[in-house]
Every structure is written in structure tokens, then in C-alpha cells.
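Below you'll find the structure, written out as C-alpha cells, and then a few comments.
Here the complex is missing a single protein chain, while all its other protein chains stay put.
Chain nomenclature is as follows: A and B, assigned in order of appearance, with residue numbering initiated at 1 for each chain independently.
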Amino acid sequence: MVAFTLSGIAERLGGTVFGDGTVKIRQVATLERATPDTISFLANERYLGFLKSTRAGAVIVGEAFRSGVELPHIVADNPYAYFARVSSLLNPVPAVAACRHPSAVIDPAAVVAPSASIGPGAVIEAGADIGEAAVIGAGCFIGAGARIGPRCRLYPHVTVYHDCCIGDGTLIHSGAVIGADGFGIAMDEGRWLKVPQIGGVRIGRDVEIGANTTIDRGAIEDTVIGDGVKLDNQIQVAHNVEIGAHTAIAACVGIAGSSRIGAYCRIGGASGIAGHLSITDHVEISAHTLVTKSITEPGTYTGAYPFETNRDWRRNAASLRRLGELGDRVRALEKTLGQKTKGQ
Amino acid sequence: MVAFTLSGIAERLGGTVFGDGTVKIRQVATLERATPDTISFLANERYLGFLKSTRAGAVIVGEAFRSGVELPHIVADNPYAYFARVSSLLNPVPAVAACRHPSAVIDPAAVVAPSASIGPGAVIEAGADIGEAAVIGAGCFIGAGARIGPRCRLYPHVTVYHDCCIGDGTLIHSGAVIGADGFGIAMDEGRWLKVPQIGGVRIGRDVEIGANTTIDRGAIEDTVIGDGVKLDNQIQVAHNVEIGAHTAIAACVGIAGSSRIGAYCRIGGASGIAGHLSITDHVEISAHTLVTKSITEPGTYTGAYPFETNRDWRRNAASLRRLGELGDRVRALEKTLGQKTKGQ
Partner (left out) sequence: MVAFTLSGIAERLGGTVFGDGTVKIRQVATLERATPDTISFLANERYLGFLKSTRAGAVIVGEAFRSGVELPHIVADNPYAYFARVSSLLNPVPAVAACRHPSAVIDPAAVVAPSASIGPGAVIEAGADIGEAAVIGAGCFIGAGARIGPRCRLYPHVTVYHDCCIGDGTLIHSGAVIGADGFGIAMDEGRWLKVPQIGGVRIGRDVEIGANTTIDRGAIEDTVIGDGVKLDNQIQVAHNVEIGAHTAIAACVGIAGSSRIGAYCRIGGASGIAGHLSITDHVEISAHTLVTKSITEPGTYTGAYPFETNRDWRRNAASLRRLGELGDRVRALEKTLGQKTKGQ
């Protein structure tokens, strides 16, 4: 395992060292369970109490928390980002040797870069193109004409349908399905006709896609995921959605067809975006929120029901079903009293 | 690529041609990005503005929008369904040649029709029956005794557990799991006992099942999906659910155990149906709605929290937690004023 002195870390990554710069760091750790050869970080006030008792060899802090730290420490502008860099330094992604496992089924009309690695049982169809140093995990399926960019990493059991395009350096976790048919159906004389889904999926560079996330192909044009987008697990992206660069979406979110989400948005877990909407850049959506209209102003938007004890909920939820009527009753009272309010 | 004249399309599919019927059509397109060899359609007033500027060679419209169209056009009763037919005409599903890939593992006691196609690495267990012209994608698993009807298409990585039955012409997308055990557990002296799930799953004809959707096998009797049902991605159907014919369900919906959903229902994304309920035919459920009681009348039902800015939400959600009490206060005011309202 690699090791660096605290000063050695700061030489590579910046930041200012305070205290003994010769302490050896072998791994990152939480404040609570750190050992003397590890470095920890404080990015959240919530964990300030652990700073006193931690056994860490060193710690990363922001300017704001500097004064209380007696351990050797590095002061960084963005302690969490700094921590991410330290962890990457100490935990480099192991290189995967170029290989084509003999059990992989690679169509002779596919192009596989010599430095790519194709795992056991993977299937690469005709016309697919696998870039330099790409890693295709065990049992992955890459459909006809699909393009997997250089340095992409697909964990085992990823499915990429025909003619989809994955940008360079993108990482896709197991069970993700890219390019299944969008949900295009037209009611006709008592039964649903299928609308052929002839678009594809275009995914940018340095995207990460979580386990069991699904991104459907477009109905006519493509579904588009911008550069640097980060998608957690079990997200559903419907046909013809466009997601702007560097937007991050937490798990279990569903985005309905043809909606456009801006750049640098953050969407909380299990939220939903209705179809045919547009959300501008720098919008934050809270968890469990259903967005039913376009959002044109940056800011935070919320729509979760506030939970409470079941007993309280029973009373309040029943009242909610009569809320319009309650408003009428208040209006009647105001009329009786000759009272006008700004609410009217 | 195939091509038809506008008149040639109307000869095959009906509808009335207005303008130059000799224009050649090679593909479908959106109004916005159409080219002169494509046909587009207008089914939604929202896109009326694009009709003036489109470069499409022709367009499909309903009677209502006819007057404004200068391009060659076809007038159809149901423009979206007509568009679906045109797209199917121009984009026929490629036939898959009969084949048994040498890497597929087919039990000698399975029955595979000579015209079926079994992809690389697929596993077909004993007693399974694969119908004529069925396509079993790469890496699919078909459990013992399962039946896959003629002309079914299973995309790569579909799992069908033992003894499940898939009707003719049904299409299942990657990652779907049919027939896993229902969630049957009984608490007994501090631990959960598993209740064996001895039912199966019966899926009708011409069903479509989206990527990563799960349909559990029944506890005692079967889980049943009717003919022509359309299920989007990441839907969860619990044990012993029954879904009536031609019902369409959007992504991320969860249906709890033993509930029965009627025919021709439409269920919006991320909605939930609690267990042991019955929903009649022709019911529409809005997105993000939890149905907690049976529904006996056709109509549209909704239960999503209306989203707003986080600032407004904070105030209103806090008030919601005191809503029952607010009702009491209004009642007290009414009493003071000797006022009676129909709400009391």
C-alpha cells in the first residue's frame, strides 16, 4: 500500500500544512475510527465533537475550523474536495490489463482497441467500437453499432443497446441499461400501438451512472446526458430527456419524456420530473418532490409531505382533504366581520 | 432504407392526402428538425408554432389543425396513432435469423422451436419451452418449465424464473426479472419465517415490459398480467397482483401484493398502489400518487404534494403539521360568531 508524509501530500495537492509534516499517512479514515497512520477530514460541523477524540495522524480542515485543531493538519479551501484527492492518491484505481477473455463473444465486425479489456462472457455485436483502455466487465452486452469511448469502465452486467454512444472516461455500474426503448405508445381502437423508438442515447465524457439505472433511447431524436453528469443508482431517464453538464442526481429519481434539465442542477432522491418540462441551470430539487411545471429561476424547490406520527398524520391528512372548504369558511368569517386581508 | 410516396402511405394506412402526393418520404421526424424527405406530425397544440417553420416534406394532422397547413399533409382521425403506423412502416423491426449460439446453454430437456433465436450465453433450463420465432437475447435466463410464447422478444439479460408463462408476441427489455419470490414473510418468535412462493407469473399476449421491471411470482396462486398491458421501466409488481388488459403503467410505479387493477387504466410515474385493493376499469392515477383505498368509479385520482420554492414550502409544510388544530380554531371562531357553515 502506498504511503505519503503529510508534507508530501501537500506538495502534490496544495493546501497548507500545520504541525508535524513528517507523519506518515497510509489511508483515509473517519474521525471516529481513525488510526495514527490515517488522515481524516472535517467538512460538516455535525462531526466537530469527534475532532477532540480522534486518533487520526492528521486531519484536513477548512479555515473556519482551524483554531480548534491540535493534530497535524492541512488547511484547504474545500476540505471535502481535498479529501477526495487524498483518497484518490492513496487508493489509485488498479489498472486493468488489456485482454479479451476467451469466453467473450466479439463479432468480427466489431472494433476493439488493443488496450481494451473485455471480460468473461461479454458480448460485443457487429459495428460496435470499444475505445483504448476501456474496460468491459464480465457479462456486459454492447449492441450493434454502439460506441464505448476510451477509458470507459463498465462494471459487470451492463447492457448498452444498439447505436448508443458513451463518452470518454465514463463509468457505468452493474445492471444499468442504456438505450432500451422509450415508453412510446399510442391508443388506437382499444389497443396500444408501439411507436418505434428510432433515436439513440448519447452520453458525454466523465459521466458516472449508478447500478440498475435505466436511460431510454429517444423516440425520434436522441436522449442526451451532458459531460460530467453524475447519476446515482436506480434512476429512470425517459426518452428524449436532456440533462445538462455537471448535474448530479441522487438515487431513485424518475425523469419523464422530453424534459430538459439544465447544467449544475442537483436533484434529491426519489424526486420526479414530469414530461415536456424545462428546468434552468443551477436548480436544486429536494428529495421526494414532483416537479410538474418548468422552472425558470435558479433556487431550491421542494414538495415533500412532512412526516409525523401516524396519529397526527391521520388528523392533518383528513383536514387536508377539506382544506378548500376551510378556506371558504375563513372567507365567510372575514365577510361577517367586514375584514379584508391581503390573502383575498 | 425504405421509402414511400405520401400517397403510397395513405394507400397502405388510410387517411386523406392533401397537396402533392408524390413527395418521397424516407423517415419520420420532429417538426423542429425535419428534413424534406421526412414526415412529421402534430398531435399536441404545444408544438403548433413549429408547423410554420418546419422543413418537413409532409405532415400528419387531425381535422382540427388542417386549415393552417400549407405543406402536403395527411389528415387522420388519430394523428399520433397514424404516426406510429407510419414509423412502423418506415422502420420495420429487423427479422432475427433462427439460431442457437454455440455459447448458449440449452438443457436437452428444453423445447426450442426451430425458428427461435437463442443468443450468446443464454441459459435455457429443463422443461422450458421457447416458441416459434421467439428471440432470446444474450445472457437471458429461462428457468425450468417456463414458457416463452411464439414471437416473443427478450432483450439481453432478462431473467425468467421457473414455471412462468409469457404470452405470444410479448416484448421484455433488459434487466427485467419475472418470477422472483414475492415478499412473503411471517414474524415468529423474533424472526421472520419465509413463506414459500409456490405460485407463478402469467403474462398475456402483446405485453411490453420495460428495463429492470420486476414481477414477482404468486404466494399460492399466480400473478397475472393481462393481454396488451404496457409496463415502463423499473416497475415493481408484487405477488398475486392482477393487471387488466390494455392497462398502461409509467416508470417507477410500485404495486403491492394481491391488488387488482382493471383494464384500460393509466397509472402515472412513481405512483403506488397499496396491497389488497381493487381498482376498477378506466381509472387514471396521476404521477406520485399513493392509492390507499379501492377505487370503484372511473376517473382521475391524484395525491401529489404541490411543489413550490423551498422557502414557501417550509412555511406551508409547517402549517400542514398544525392543520387539524387550525380547523379547531376556525370552528371556535364560527361558534363565537354564531355562524354555521356547510363545512361543519
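Everything that follows uses one rule, which is that a contact is a pair of C-beta atoms (placed from the backbone, for glycine too) under 8 Å apart; a residue touches a chain by one contact, two chains touch by 3 or more.
These numbers were taken from a predicted model, which means no experiment stands behind them.
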Residue of B:V69, B:I118, B:A133 or B:L323 touching the missing chain in the full complex: B:L323
Among A:S7, A:S103, A:T280 or A:T300, which one touches the chain that has been omitted from the display? A:S103
Considering the whole complex, which of A:G19, A:P150 or A:P306 touches the chain not shown? A:P306
The listed residue (B:T5, B:S115 or B:Q236) that touches the chain absent from the view is B:Q236
State which residues belonging to chain B touch the missing partner chain. 103, 105, 121, 123, 139, 141, 157, 159, 161, 175, 177, 180-181, 183-188, 190-196, 198, 212, 214, 216, 220-221, 234, 236, 238, 252, 254, 256, 270, 272, 274, 276, 286, 289-292, 299-306, 308, 312, 315-316, 318-320, 322-323, 325-326, 328-330, 332-333, 336-337
Touch list for chain A against the chain that is not drawn: 27-30, 33, 46, 78, 80-81, 83-85, 87-88, 91, 93, 101, 103, 119-121, 137-139, 155-157, 171, 173-175, 206, 208, 210-212, 228, 230, 232-234, 246, 248, 250-252, 269-270, 287-288, 304-310, 313-314, 317-318, 320-324, 326-327, 330, 333-334, 337, 339, 341-343
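In this section, only the chains that are shown with their structure count from here on.
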Taking the mean of the C-alpha atoms as each chain's centre, how many Å separate chain A from chain B? 25
